[in-house]
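All protein chains but one are shown at their positions in the complex.
Let's look at chain A:
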Amino acid sequence: MAGLELLSDQGYRVDGRRAGELRKIQARMGVFAQADGSAYIEQGNTKALAVVYGPHEIRGSRARALPDRALVNCQYSSATFSTGERKRRPHGDRKSCEMGLQLRQTFEAAILTQLHPRSQIDIYVQVLQADGGTYAACVNAATLAVLDAGIPMRDFVCACSAGFVDGTALADLSHVEEAAGGPQLALALLPASGQIALLEMDARLHEDHLERVLEAAAQAARDVHTLLDLVVRQHVREASILLGD
């Protein structure tokens, strides 16, 4: 690892957080009127926008329609200005395809797709600023957008990343911590049941440590859930005031 000290002797991380602490989360639902559902989330400096259309008829080839459930279509993109260096990212590059696929897996597990057979749900996510944990931010934004669209789900899907540095599990990695090259794990959780919608890790980590890192990520995901729940309640309250109840 680079010379940077990711975790000080006193237990603080580079940006002043403790090992299990999340970055500041701010979110809003219903940011676009055009779409069926939309949401915007900020997790520290990672900012993402999610838009949901559907459920609607299958667009394009009818052959894709599933007889027993809805098709979930996810597209991920990141803005050219999202990272330190401006860089054009064409649609359909490998990274965004992979991310789209992961999102799709996550939401197929959470959305009650069997309620809408032969239809399609589109989830578009764009990252406006990337500072680590983009997958987690995308999932969280998309959850809010799906909720905003009124599509029935089993539960919230809350995601969070976790890493492992010097024998300590760190929750919600920032870009600096990700770039250091340690093992990193992404977890999407259905908090009420504790079921895992998606778990992804592509580095080597000894099995003895896995449990701890997983627990750190799960705890962080539950924390995210508390916050998202507040956002949803706040949004519903505002909406009902507007309706004049």
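As a convention for this text, a residue touches a chain if its C-beta (ideal position, glycine included) is under 8 Å from a C-beta of that chain, and two chains touch if they have at least 3 such contacts; residues count from 1.
Here is the rule we go by: contacts and distances are computed from a predicted model.
When one chain of this assembly is omitted, its UniProt record names it as which of these: "Beta-hexosaminidase", "MIP18 protein", "Exosome complex exonuclease RRP44" or "Phosphatidylinositol-glycan biosynthesis class F protein"?
"Exosome complex exonuclease RRP44"
Considering the whole complex, which of A:Ser38, A:Ser96 or A:Ser174 touches the chain not shown?
The single option touching the absent chain is A:Ser174.
Using the touch rule from the top, list residues of chain A that touch the missing partner.
9-12, 15-17, 21, 23-24, 44-45, 84-85, 129, 131, 174, 176, 206, 208-209
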